[in-house]
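Here the complex is missing one protein chain, while the rest keep their positions.
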Amino acid sequence: MTTSSQDWLNQSFLPIWLPNLAVLLGALLVALLVWQGNRSERWAVAWRRLRGDRLGQVAGAIAALFLVVGALETVVYPTDTGSRTVLQLLLSGIPQEKGYSAPLATHALSVSDPKPLLKRHILGTDALGRDTLVQTLRATRSALWIGGLTSLVYIPLGVLLGILAAYYRGWVDDVVQYLYSTIAAVPEILMLVAILMVLGKGLGTMAIALGITGWVGMARLIRGEALRQMERPYVAAAKALGQSDWRILTRHLLPNVMHLIVIKFVLGFSGLVLAEAVLSYLGVGAPVGTPSWGAIIDASRSELSRDPLVWWNLAAASAALFLLVLSLNILGDALRRAFDPKSNS
Amino acid sequence: MFSYLLRRILFFVPIVAGVMLLTFALFFMVQSPKAMAHRVLGPKATPKAVELWLHNRGYDKPLLINRIPEQPWYDSLFISQMRRLATFDLGSSDVTGRPLAEVFRQGALPSLLLTVPAFLAGLVMSVGLALYLVFIRNAAADFIASLLCVALMSVPVMVYVIFGQYLVAQVFNYFPAFGFQLNGWSTAKFLLLPIALMIVSGLGADVRLFRALFLEELGQDYIRTARAKGVSSAVVLMGHVFKNGLINLITLVVASLPFLIMGSLLLENFFGIPGLGNVLFTAIQLPDFAVVQASVFLGSLLYLGGLLLTDVCYAWADPRIRLH
Partner (left out) sequence: MLSVRSLSIDFGAGAARVHAVKDISFSIGAGETLALVGESGSGKSVTGLALTRLLQEPPAVYSGGEILFEDRDVLKMSPAELRRLRGGKIAYVFQEPSTSLNPVFTVRSQIAEALSLHRPEVSDVDAEVARCLDLVGIVDPSKRMHDYPHQLSGGMQQRVMIAMALACHPQLLVADEPTTALDVTVQAQILDQMRLIKQQIKMAMLLITHNFGIIGGIADRVAVMFRGSIVEHGSTAEVLHNPQHPYTKALIGCIPQLGQRRRRLTTIDYSTLG
């Protein structure tokens, strides 16, 4: 299997340890969240409820599986012929063919000259003869990186501005509200297209663009909830005790909106995965050469009018995309139910 | 009411100014006009051609303030752009040079022909389905329906389009799969499939949202009062729940009305409908920065118009609200 020279993660200017570090940090972040959550009564209750939610568990397991695949495709390993991802090494036994072949076919997809294949491919091969299943799995990385990077941009920004606006009110609130009203005034897709056109294609710029439009929803959500929390007596009590603003913000307000952040993160992630596909399709998303579901779906448009029909690339990418988004949506709903004080049992 | 609307419109002024600043910063400061010229004309363009291109569009003026002696200080790119937008002059295309007001006017009708029927039919269907789900109150049906809704939401639009186009056009060989002719009722045959796809792609999210909305109303005290009066479940739903839910629905739905004119980016391109969505799609591919910039400006005006419309409808539907 050849690695495209334009694959952004394998570019020479990136130190080889950077993606590995990112995966490590991501895992640490999850562990920290779980550990922090365990100390809170509310999280313990939610966790118990989640354990009784069979559908939510299945969805969580599927999402986790995607996470593992994405991580395996991110962690790079130096070899004699250049660095490879762990997933590439694991799947290196699957040979590359000359062109299209149908799922489980023994011969290439050609009416005039069907040559025998090196091996059977479960989901067939694409125009360049690459295994469709492998390509689909590799594309997981783009989706997860977009979701992850964008979350790193929009969550801190939205939470910080939302919580500060609610805490300080006055001109701080006015400025934050003006900022998000202005950004919200531009329809999201237009804003994304405009930013990406100017900044150029790439996963990094896509994350920035999605982050700029994405923080608005988070800031609104957090501001609203924090304003409600501010009316609770415990905030007044903390102030009366002379606790510092920083302490009230981090020890009282933040833990009480944390569950909303987690729910929004999971549901937002599914939206980001969809957005990645749509933007890649529009031609302002992933750069050429980066495996991405949106790019595969885009390429498969012309394949549907071929004779014989090539459907497996579209089907595989759509199914993977659908499965990840669906499981994230279901997981997000399960989390929302688990944290809802109104829901019983 | 009138004074309220006037104050509201005045409140929009800083937001519109913000959007204008934002687009200027994005298109002329984050990227230099020269870089824009190179991307439009291609990397092999001669310096002369680039200069001419910039000059024809006034992009060769100083960026913020004109310090060139014997030229007025206000003759800068920033001020001329702001003046242009403030007078609602959308400018002209970077590529074809056509005035954009004309381009947009031409694209509006095909877009509306697609989006208005899809919006209306979709709204009726999703409200009807949501009411029905709330009415039957069946745990199993509720579970299956909400799972189905989430599944519908999880499919990207282009998969709907590719699949729908393939299924209907190639397998059943029924509709014209592509193309558009503005020709009385026969236009409908070009529009039926994209309209159907637009409805399906939005159905899941809408049914889910409206169901939650109606369920929320169903839990209110006044519903108990109505039932205690002996009102039947159907009348409780259609009279009490529906009217109250409708008010909340207005806030969600009316704001999106002005955007119908913008059409659908993906569907119009797929089906070759020459609407505003397609104009934008083409502009992205070319690239034509002037079109995108004008769309951003126009889009924000439509958004603010939607807010205003929401206020008015809200005051009309909810007796508790008066606009002062």
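A and B are the chain letters, set down in written order, and residue numbers restart from 1 in every chain.
Note that in this section contacts are C-beta pairs under 8 Å (C-beta built on N, C-alpha and C of every residue); 3 or more make two chains touch, one makes a residue touch a chain.
Please read all numbers here as calculations on a predicted model, not as lab measurements.
Trainee: Specify the residue from the set B:Gln165, B:Asn244 or B:Asn278 that touches the hidden chain.
Mentor: Once the missing chain is taken into account, the touching residue is B:Asn244.
Trainee: Just one of B:Leu77, B:Ala226 or B:Ile273 touches the chain that is missing; which is it?
Mentor: Touches the omitted chain: B:Ala226.
Trainee: Of the residues in chain B, which ones touch the absent chain?
Mentor: 220-222, 224-232, 239-240, 243-244, 247, 317-320
Throughout what follows, only the chains that are shown with their structure count from here on.
Trainee: Enumerate the contact residues on chain B facing chain A in the complex.
Mentor: Listed in rising order, the residues of chain B that touch chain A are 14-16, 18-19, 22-23, 26-27, 30-31, 147, 150-151, 153-159, 162, 166, 170, 259, 262, 265-266, 280-281, 284-285, 287, 289, 292-293, 295-296, 299-300, 302-304.
Trainee: What residues on chain A touch chain B, complex-wise?
Mentor: Residues of chain A touching chain B: 55, 178, 181-187, 189-191, 193-195, 197-199, 270, 274, 277-278, 281-284, 294, 297-298, 300-301, 304-305, 314, 318, 321-322, 325-326, 329-330, 333.
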